[in-house]
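Here the complex is missing a single protein chain, while all its other protein chains stay put.
== chain A ==
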């Protein structure tokens, strides 16, 4: 697709790109729900049915949605709720309480939040409650209708469910489930968690998703541009190298979030001058995603620090992963220097110590035990947090690495 062709369209190309970026960014940054959740049809139906029973018939239910991170648990729940709230009866009846294990870190805060979300601050006022259960029962009682025969159904959503289980005595969970069992009030408890392994229901649909994620909705103002865009995406998906990158990405991680991140990187490269995603962009994004962070950090070390790392690597090889201290490393380094005639790396011990501490700061080495206060710094035992392949790879990339240092690293025994 040429640039000129786009310019013939009804809207200026800059406008189109802006629109495109806006729509896709909203989708990729998890703001917009997809129109129809894919691959979770059965779960969707089941959950919808359960929640409708609570909302309409006043039946208590509890559901735990388990799945790995980024599998679409929240998305599923949100789309179910969206569908549920379209029904008139539900809309006027159902109350919602959204709790998150990250935010409500203990039961006291959680209870406050429940009160707030049910708009019952005034009712509670300055009342003092004997126990948690009493308080919760009071809250639910307060929700009863005028005739006191039936109370309004409440939906409790507990995100990061596993964190609630860490609360002291699990009072909140115990009480919620108790209420749902004993039919005091109709409540539905929905927990979302990633803690248990779950069927990987999303795996087949993964590559197909790329297209549905990226294609534009029908109501895009400039149809011509939209068509071109969609076609270019389709062409992109057929490209061999792109498919390879996507497959590799899929093999690394199967959650949607990381896919979103990946596509976001592609999208951010779309500009007025270059209005389509090219295969090269996808490859570049893949490169960014798979970069080995530690190797990148090794690239920025000074020669002295790199030499120390090589010395540690040799010590690790010789003593089979036993921890080492600075004296040993320095000794190893000095042995290397003695074999060299030129003494360009002849540094004083304190300078070496400073380099060593910098490595510790970067957490490339880590002290073995906590009793660091009692031993001198140069005798503190350390472990190297890198493996040989990472070191060798970093050496290959290192700018202007002296040959003798390289050879020293390659040699079997320091």
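Definition applied: a contact is a pair of C-beta atoms (placed from the backbone, for glycine too) under 8 Å apart; a residue touches a chain by one contact, two chains touch by 3 or more; residues count from 1.
Here, contacts and distances are computed from a predicted model.
Per the UniProt record, the chain missing from the shown structure is "Origin recognition complex subunit 5", taken from the list "small monomeric GTPase", "WD40 repeat-like protein", "Origin recognition complex subunit 5" or "Replication protein A, subunit RPA32".
Touching the missing chain, out of A:59, A:83, A:162 or A:243, is residue A:162. From the options A:104, A:135 or A:151, the residue with contact to the chain not on display is A:104.
When the missing chain is restored to the complex, the residue among A:169, A:182 or A:376 that touches it is A:376.
Within the full complex, the residue among A:304, A:337 or A:368 touching the omitted chain is A:304. Here the missing chain is touched by one residue of A:131, A:268 or A:411, and it is A:268.
Listed for chain A, the residues touching the missing chain in the whole complex are 14, 17-18, 21-22, 25-26, 28-31, 69, 100-105, 109, 112-113, 116, 162-163, 194-195, 257-258, 261, 264-265, 268-269, 271-273, 288-289, 291, 293-294, 296-297, 299-304, 325, 327-328, 331, 344-345, 347-351, 354-355, 361-363, 374-376, 378-379, 399-400.
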